[in-house]
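Let's look at chain A:
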Amino acid sequence: MATKPKPLQVGGLIAAVIALVVPMLIEIPDLSESGERILGVFLMAVVLWVTEAIPLFATAALIIFLEIVLISDQAIWGLPAGDPTTGYAAFFATLAHPVLMLFLGGFFLAEGANKYSLDRTMAKVLLRPFGSKPASIALGIMLITAVFSMFMSNTATTATMLAVVLPVIATLEPSDRFRAGLVLSVPIAANVGGIGTPVGTPPNAIAVGSLADAGIDISFAKWMGLAVPLMLILLVAAWQVIVRLFPTNQDQLEVAIEGDFDRSPSAWVLYAVFALTVGLWLTEPFHGITSSVVGFIPVVVLLGTGVFGSRDLQAMPWHVLWLVAGGIALGIGVTSSGLDQWIIAQVSWERLAAGVLAGALALTALLMSTVISNSAAANLLIPIGLTLALSPAVDVDPVAAGFFIAVGASLAMALPVSTPPNAIAYSAGTISTRDLAIVGAIVGVIGWLLFVFVGPVLWDLVGLELA
Partner candidate 1 sequence: MTDERFVILCAAAESALAGALRSVVDMLTDHQFDVEALFDDEELHQRLDELDEDDIRVPLVLASDRVGEVDGITALAALRHRPSVRGVRTLLVTRRLDEAGDAVGDGAIDAFVPVPWDQQVLEETIDHLITGYLIEEDPAALEQVPEIVDVELLSHAFTRAEERGRSARVQLEAARRGLLAHTELSDDEVEEAMVREIEAILDHPDPQVYPAGTLLLESGQEVDGITIVLDGQINLSLDVEGTETSFHVRTAGRILGILALAHHEPALFTARAVTDVTAIPLTVDQLDDALQRSSTLSGLFMSVLLRSMVRRIRRSVELRIDLDEARQAIAAERDQLALALQQLDQAQSQLIEQEKMALLGQLVAGVAHELNNPIAAILRATDYIEEDITSLTTRHPESQRLTDTLIGALHAEPVSTRTERAQRRELAGALGDDVLAGRLVHAGITTRADVDRLFAGVPEPAKDDLLTSVEAYRRLGTAIRNLRTGGRRIEGLVGSLRSYARRPEDTANDVDVREGLDETLLLLGHRMREITVERRYDPVPMIAARAGELNQVWTNLIVNAIQVMEGPGTLEVVTDVPEPGFVRVQVIDSGPGIPPEDVERIFDLAFTTKQGRVDFGLGLGLRIALDIVTRHHGVIEVDSVPGRTAFSVTLPVGNTTEGGVAE
Partner candidate 2 sequence: MSDVFILVVEDEPEVRDAIARDLEPFTAVFRIEVAEDAADAREAMAELRSGGNEVAIVLADHLLPGEHGTDFLIALHQDPDTQAIRKVLITGQAGHEDTIRAINEANLNHYITKPWDAERLQSVVSDELTEWVIENAESVLPYVSVLDGPRLMDTLRNRPWKH
């Protein structure tokens, strides 16, 4: 619905135009013409993604368009000779980047799970072993949410799990703090769980995609190897925080989720495809089939068997893919225009220790994501992070840089607006901003410490190579 533009939006648009134009008008030393142009695009993206003057995906589309008309071989205003140019097809190609195909596979699995209520039924089955003690139920809900969130969108997972949780809290006294705890456990777990796989959340995909463009392939299994152990530790820590901050005097809780596994042929097709796809993703090191290719299997099979029709296809969250594509395109622009070199040249990076830089990138992502979209933050930070990491001057692993930025973006959950799961849970009304801020901040900080400082040690111990 077209509504009156808010002041922030109007201001954002004006600022965006200024941010785009100014770097092109003033002469920036040591920066090529195309570098100046992409700097303008970059700054404009910052403004638009922060202010959300236009939708995030629209900004992404605008980025691709501007890059084509400003710095590609199709540039409207010709670039000075010697400036690096990129074929315009490269920018369009970001819309079908392999990592988006991986993500699309995730969408198909998630939509299928939703369509056949696989998620809800699984939640019931998986929740059973956790008994009826409030604390263990909270743990169960968090683990299930996290696992779902690894393969489904954090938002869908949150909605699914809140539908399970809301009837449970309705049985509790209104004064019972555990109501808030249980509601909080869902978005926290969804956010944390998103870290677990490349398809868990868009920042992961942006990181994987950008690394791939830089020639570094991260397999599905490798990402999980890096992320899952730490994610589980963080989840348990978050659980403890919630259980301690939101105690209950109830001994027992009643959890009822109706429904049985769908046994129709279509459902069986879905189950099989689900198992096959996830199985292939986890076993990539053994068969070497790229996860993006595997991700296309559910697309082909589910469409081919008629399990999904055109309506299902239209219902896919394509705009998320566009957003990711916009981030990747921005990265290509930064790299290809030479802007990356210029940025590196501006700071004496040698003074910074390698670990400090990675930690700083994660922290920046965390702080930025707290107020703007995780994906937008990742889109903005990953090109810069990878630029730094790929620079010989800076001693930091590119994989670590991309990974930490993605993780940092996922750890931002201190405000209702930080992530869609937070917004959903907050709307349920039983949690206050303060509850969310406290728990979100604690979990964010623990997560940051865990990944930045414990992570490398752990990876060393198990012999996991980053690159």
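Keep this in mind: a residue touches a chain if its C-beta (ideal position, glycine included) is under 8 Å from a C-beta of that chain, and two chains touch if they have at least 3 such contacts; residues count from 1.
On the choice of candidates, all candidates are chains of the complex that A comes from, given by their letters.
Bear in mind that the values here come from a model prediction, so they are computed numbers and not experimental data.
Candidates 1 or 2 all belong to this complex, yet only 2 touches chain A. Interface residues of chain A facing candidate 2 in the complex, by the touch rule stated above, are 1, 114, 119, 153, 155-156, 159-160, 162-164, 166-167, 315, 317, 319-320, 420, 423-424, 427-430.
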